[in-house]
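Submitted below is the structure of interest, expressed as structure tokens.
Note that one protein chain is taken out, while the other chains of the complex remain in position.
Coming up: chain A.
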Amino acid sequence: MKLKELESWLQDVQGFSTPRILLEQYQTPPHIAARVLHTAQASFKDLEGKMVADLGCGCGMLMLGASLLEAAHVIGVDIDEGALEVCQENLTEAEVDNVELIKADVTRMMKDQPRFHKFFDTVLLNPPFGTKHNPGTDVAFLQTALEISHGAVYSLHKTSTRTHIVKKAGDWGVKAEVLAKLRYDLPNTYKFHKKASVDIDVDFIRFSRQK
């Protein structure tokens, strides 16, 4: 599937109906999701025929894209009922069947659980950036993702935290490759946002075990 075609599919994905600030719910913009997934498949062959997980799947943008790029099976995990409802609608609307949703606390359910250890081929995440009320959530999500994947992990992180993230990866013996710096247009989702939208710089990073 071409990048443009994928992006146009993803543009139909509905966003959060009632975003919750505590969970830092921001929808992954379709053009970013499309690029992330297209790269994962076209450059690294990490999606087609693979067992994929999407941690903090939200409205299912990444899940849906992975499914459209012919992942064998995609499991999405999120803690929020409202997000999962919208996600399921999006998946039903797009008529994809190779997907499954679980309502759970990502770090609590999957971290230090031998049964999930390296279970997935590829793990996708657009984690909470770990600002405001959730310091460290991005790192906790990433650590969980690395535990449950035996292949690659694709993630988005604020460019301002790059040094920190790359250092963490080094500590865990994982290779972190910044594939692109993207401009993430954060629409005014919450009341405390004073401007209509804010652009922030986000790194698209591929993590993999060092051979």
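The criterion applied here is as follows: a residue touches a chain if its C-beta (ideal position, glycine included) is under 8 Å from a C-beta of that chain, and two chains touch if they have at least 3 such contacts; residues count from 1.
Just so we're on the same page, contacts and distances are computed from a predicted model.
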Problem set entry | UniProt protein name of the chain not shown, from "NADPH:adrenodoxin oxidoreductase, mitochondrial", "Multifunctional methyltransferase subunit TRM112-like protein", "Cytoplasmic tRNA 2-thiolation protein 1" or "TNF receptor-associated factor 6" | "Multifunctional methyltransferase subunit TRM112-like protein"
Problem set entry | Omitted-chain contact residue, chosen from A:M1, A:A42 or A:M109 | A:M109
Problem set entry | Residues of chain A in contact with the chain not shown | 49, 51, 72-73, 79, 84-85, 88, 97-98, 100-105, 108-109, 113, 115-116, 119
